[in-house]
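With one protein chain held back, the other chains of the complex are shown just where they sit.
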Amino acid sequence: MSNAKKAEPAAAAELFILHDQVHEPMHDRFLWATMQRRDAQAAAIPEWEELRELASKIKGHTLTHLDHYLEEFEANATKRGAHVHWAMDAAEHNAIVYSILESHGVKELIKSKSMLQEECQMTPFLENRGIKVIESDLGERIQQLDDQPPSHIVFPSIHKTRQDVAQLFARKIGTDPNDDDPHFLTEVMRNNARPRFLAAGAGMTGGNFAVAETGTFMVCTNEGNADIGASVPSLHIASIGIEKLVPRVEDMGVFLRLLARSAEGEPLTQYSSHFTGPRKGGELHIVLVDNGRSRRLGMPDFWHSLKCIRCGACMNTCPVYRRSGGLSYGATYSGPIGVILDPTFDEFKYSELPFHSTLCGSCSDVCPVKIDISDQIFKWRRVMAKKGYLPLVKRLAFAAAGHAFGHPEEFRLMEEVGAPALDYAPDFLLYNHSLNPWGRERQLPEPAKQTFREWYLANRSKHGND
Amino acid sequence: MGEPFDKTASLLSKVKGLVIVPVDRPDDCCGFGGTFCVTDEAVSARMGLDKVHDHLRHGAEYVVSPDMSCLMHQQGIARRADLDLKYIHVAQVLNGGPF
Partner (left out) sequence: METTRSRAAILNAIRYSNLFLSMQEVELPQIPVFQRADNPLKPEFEVHLQKAGGATHDVGSVAVAETTLKALHPGAKVICSAVPEIIGTRRASEVNDPHELADVDVGIVRAQFGVAESGAVWLTQEDLIVDALGFLSQHLIVLLDPNEIVPDMHAAYCRVRLNETAFGCFMMGPSATADVEATLVHGAQGARSLNIFFLSPVQTAD
């Protein structure tokens, strides 16, 4: 069904690791540190697990009554003066946004971070129609200047060193390539973005949550860039995925206590803003977007992925993600959540992603809304295998492993035969890069003269509990 | 969040004279992952090497695990990197041998 080239995360990850001795270790270190901060916050809240359970249930309830809550949200938002639009897919979202901008004569717009807008590829769509789009979030701006998508949903440029950023700013903004102090680079961004905020005809944001009870949507940032964009230009457009709904104002207490702690190990983001209808002297348009979400809702194995609050904790904890970098996934969403979301956009293109995991399960443990991410990764593997998307090598490897583990006598025979075979097989076969990738990075084990099982049967079982 | 509990460590702590050294990342996966170790080989090896270094950094002599594959994977990497660590199964320790 898809003509797109398959994403190859393993190969891309290898490039990331081999690039130099700096980038991958830095990336791994920063995200591990972020995860530790998350752990510390979680440990400091006695009711942490209860909050996760509540969040999971609130989202689960909302999703199983989503039509009701969307209608309630629309009614309340409209009552307060917002314009609510509905977009079936990415193309419709982009068309609606363009139509609103065009009718207001907007030539330049400034936006804050939105994974949904990234998903819809909104920026190239608008720029092709003569509307300039400026990212205001520092990490997103860095990526925009570098013509790259964001690599992490919370820290879009976390794969770049400060030198990378300094070089990039020097090339694109004309600053000193040797000044790589993060304070300096942040100041550069501040001074660069500020005039754009003041000149922009519209500000665009995403939405972290949408509260049905009051028609409110929420935007959480550390920089305050979403708030500048919403409070300075008189036109504010917000793109919100339909799965962002929560029923009541009080539900936000649960989610806000979980979100920033999970995402970055802080009690809150610096700004947690609530928009209910347009501001004084302004106009507000909300675009509710489906783009495959309603279809995903009908997948009994995978609908729990819709509970995601985009915290990124799964990425920070994932040992594979930390060594691979988000760009290696070749998709809008990377990391564990990406692995279970992306195949719903293109099963063939992302058929390798579910294998880019050791199924260690850490993602499921840290997810604030208790998505069974690791289980879903495994379930996707079965889907890919059934659909015949596995490359031959994997199919053979899985078949061989499955057979061996399913037939204990054969497994033992393999051990008996394999052991002396390893003794006698020449090194050039054992350490041949193509024939035995194991040997690329590892010495092969020296098999013992006797397996433990053999020893145990010989020495222990006769004596019972010795 | 509850108190962390490690079944293997709990058993090993009952062995006289055995010292369990604390490490930086006790809960980071070693990277074996079944067929992952050959299909996603660079990441697998990196994960294993990081773990080997972590153990070495904290002065471990033996690395003990109930998982044979994890042990083989890390041992292979340690040997290739010429690092002096011994890998044994927890049953061997609790049984008092053979080593």
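Per-chain numbering from 1; labels A and B assigned in written order.
Operating definition for what follows: a contact is a pair of C-beta atoms (placed from the backbone, for glycine too) under 8 Å apart; a residue touches a chain by one contact, two chains touch by 3 or more.
Keep in mind the model is a prediction, meaning the values are calculated, not measured.
Q: With touch as defined up top, name the shown chains that contact the chain not shown.
A: By the stated touch criterion, the chain not on view contacts A.
Q: If the hidden chain were put back, which of A:A7, A:A42, A:A87 or A:M384 would touch it?
A: A:A87
Q: Can you say which of A:N94, A:S114, A:T175 or A:N225 touches the chain missing from this structure?
A: If we include the chain that is not displayed, A:N225 is the one touching it.
Q: Among A:L138, A:C314 or A:A331, which residue is in contact with the omitted chain in the full complex?
A: Reading the full complex, the residue touching the unseen chain is A:L138.
Q: Can you say which of A:A42, A:A90 or A:A193 touches the chain missing from this structure?
A: Per the contact definition at the top, the residue touching the missing chain is A:A193.
Q: Mind listing the chain A residues that contact the chain we can't see here?
A: Answer for chain A: residues 26, 30, 33-34, 46-47, 50, 54, 57-58, 60-67, 70-71, 76, 80, 85-88, 92, 96, 99, 136-139, 142, 155-158, 160-162, 165, 182-183, 185-187, 189-190, 193-194, 198, 211, 213-216, 222-225, 227-228, 230-232, 242, 247, 249-254, 256-257, 264, 266-281, 288, 290, 294-300, 303 touch the chain left out.
FYI, only the chains that are shown with their structure count from here on.
Q: In angstrom, rounded to a whole number, how far apart do the mean CA points of chain A and chain B lie?
A: 29
Q: Any idea which chain B residues touch chain A in the complex?
A: 1-2, 25, 27-29, 31-50, 72-73, 75-77, 79-80, 89, 91-92, 95, 98
Q: Which residues, counting only chain A, touch chain B once they are in their complex?
A: Touch list, chain A to chain B: 9-10, 13-14, 17-18, 24, 28, 32, 39, 42-43, 45, 48-49, 319-320, 323-324, 355-360, 362, 393-394, 397-398, 401, 437-438, 440-445, 452, 455, 460.
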